[in-house]
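Apart from one protein chain that is not included, each protein chain of the complex appears where it belongs.
Letters are used for the chains, namely A and B, taken in the order the chains are written, and counting of residues starts over at 1 for each.
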Amino acid sequence: MVDFSKDPTARGFYAPERFESSVFDCEVSGEIPRSMNGAFVRVGTEWLYPPRFPDDAIFNADGFAGMFRFKNGVVDFTGRWVRTARWENDTAAQRQLYGYYRNPFTDDPSIREQTIAQPYLRTLANTNIIAHAGKLFAMKEDGPPYELDPRTLATRGPMTFGGKYRSQTFSAHPKIDPLSGEMICYGYEATGLASNDIYLYTVDKAGEVTREVRFKAPYVSMIHDIALTQRHIVFPVFAFTTSLERLKAGKVHWAWDARLPTYVGILPRDGGAADVRWFKGPTRSIVHTFNARTEGSKVVLESPVTETNPFPFFPPDPGHADPASARHGTNIRRHTFELDSRGEGYTEEILHAQSINGLGRIDDRYISLPNRYAYSGFTDPARPFDVARAGNLRGRVTNCYGRFDLHTGATSAYFAGVTHSLNEPVFVPRSPGSPEGDGYLIGVANNLAEMRSELVIADAANLAAGDVARVILPFRLGAQVHGNWIPEDRLAFA
Amino acid sequence: MADVVDERTHARAERSVSRRTFVRGCAAAAAGAAAVLPAWPLHAGEPLTGAAAQPAAATASVAAAREPVVGFRMDRPYLDPTGLAEPYVPPAGTRSGEALAALSEHEFLSRHPYG
Partner (left out) sequence: MPQFPEHASGFDQPMRFEADVYDCEVIGKIPSDFKGAYVRVGPEWYFPQKYPDDGIINGDGYINLYRFKSGVVNYKSRWVRTPRWENDRRAHRQLYGKYRNPFTDDPSIREQTLAQPSLRTTANTHTLAFAGLLFAIKEDALPYRMDPRTLATLGPWDFDGRYTSQTFSAHNKIDPLTGELLAYGYEATGLCSPDLWVYTLDKRGRVTREWRLKVPHVTMIHDMAATQKHFIFPCGPYVTSLEWLKAGNLHWGWDETRPSLIGILPRDGDARDVRWFKGPARAMIHILNAKTEGHTVTLYAAFFDGAFFPFFKSVHGTPWNPAGARARIRKYTFDLASRRDTFEEELLWETPVQDIGRIDTRFMTLPNRYAFTAYNDATKPFDDARAGNLRGRVMNCYCRFDLETRRIDTYFAGDTHSLGESCFVPRAGSTTEGDGYLIGVASNYAQMRSELIIADAQHLEDGDVARVILPFRSSGLHGLWVGDDEIDFG
């Protein structure tokens, strides 16, 4: 029997969900653009059984995938668990066997020996969901991706890439080169818990592994995301760290360490391990990137950047906390790396002072290429919020999507509503050849007053005008991490 | 302080753990993992546009003295073991029956003859 009553965060809109669902012919207000054929897929976290430790990371909950299938103006929704080995084991035991986030030393004795030896068996595949080479898969950076059936979201199993992908881990943020169709993917801690091994791969558009590079970083860190240019790959290494000692002591995988500098590794796409160049800069959190480009001898990276620990559930050890003077909030910054220089320094420039929530995207057709716009959720406390119906969250929920012009500094905003909390936005091109930013910005809005979730669709070039259409679900959706738009021709959809 | 009253109170079966015992369990778990969050005051003279991050605990000794509080970050509630986060107070109820209040008897029994 399942009892979440000891979890005071699991209440109201955030009460456990734990259900698989199908909605045929979703309710829609407005009209679905006829060119939108394909699917918006998303993945996030949902505790199948309550966590063993109440202070565990929210990222340690089971993976749950959702798909809004768009076809000729009709939308169907499917929600399914990602049935990882961990999900299957917990289901068979009817309880939570797994301990702290990415720490098998804290697992139930019945599984601990195995999970210490093979920590990738603990993966939840709960962070991102993408399509490549005709396959749909969900992933988390601690293990292999899990392939899902694009018609039903049934779990097919872990992906092996024909045995040529040799890292134990995969990334939640591989990059797909829009020109070549190649996927650049990698795994850090590639050879085991807290190992300083990064294995980098190129997978061609048919799904075949064509390159492998193995290298190490200045310290073991969360390399959650990378950036891609037409000539280089960019690896941010920043102030989260781990070690076997820490894990054996039974702690959550990561600790923030504000003493650590940021290192950014830059590797030519046709280079080997010896060609990695590490730049060094002040302490930053660069969990996600927007995009990067190579301009002559410069590599330019644009990202949402924070100067302090972004995750309260990965706290610092004593003495390693952010200084009192540290500046808070996340905003869009540009880092420029001069490859002709001798030193290890780089420049940082704040492009938009607006504090954003850090889950942002670009028009993915421009990954690795010069681009103009970044899209991100942000909180605008000046907008109305219905506290009586949705709780004391004015100034705390993400209530807007912003389009940030990286050339001019201009911004425009979409407002979701007075009781709404927005998940990550995704850009959908109006047509395959339409210009950058010509299309729709979509994302899931939680309607906190009506206990339901809604997929909002706005004109990306006219955010201030509000919805073009909105899909109304008859229930809440659970917490989302990332999502993507998959065009009709990329997968064998239903 | 956030009201963490368990709303599922209808069963006569054994009640869920009280806040006091929960806090003890939390402190025990926190002892195993460093539960100190950095001090995050705003940078003087440099107002941020938009929302600022949440302030949190100053020292470990202060942290141990306070009960955990349900805060709100990344668009979801989370448990702050230091007790210093701004509490999240959800609405007391969804008032989901309100939608039926305006219905006439005719409309009500046409849509909900059996409640």
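Methods note: contacts are C-beta pairs under 8 Å (C-beta built on N, C-alpha and C of every residue); 3 or more make two chains touch, one makes a residue touch a chain.
Predicted model only: the values in this text are computed from it and were never measured.
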{"item": "Partner chains on view for the chain not depicted", "value": "A, B"}
{"item": "Contacting the left-out chain in the complete assembly, out of A:P16, A:P33, A:G192 or A:P487", "value": "A:P16"}
{"item": "Touch residues of chain B, complete complex, unshown partner", "value": "7-8, 10-13, 92-103, 105-115"}
{"item": "Touch list for chain A against the chain that is not drawn", "value": "1-5, 12, 15-29, 32, 48-49, 73-75, 77, 91, 94, 450-452, 473-476"}
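Throughout what follows, only the chains that are shown with their structure count from here on.
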{"item": "Distance between chain centroids, defined by C-alpha means - chain A, chain B (Å)", "value": "25"}
{"item": "Residue numbers on chain A that touch chain B, as the complex places them", "value": "3, 5-9, 11-14, 53-55, 58, 100, 249-252, 255-256, 258, 306, 308-309, 312-313, 315-318, 321-329, 353-357, 378-381, 388-393, 395-398, 421-423, 446, 449, 451, 479"}
{"item": "Chain B residues touching chain A - in the complex, by the definition given at the top", "value": "2, 4, 6-8, 16-17, 22, 25-26, 29-30, 32-43, 46, 48-53, 56, 60, 68, 70, 72-81, 85-91, 94-96"}
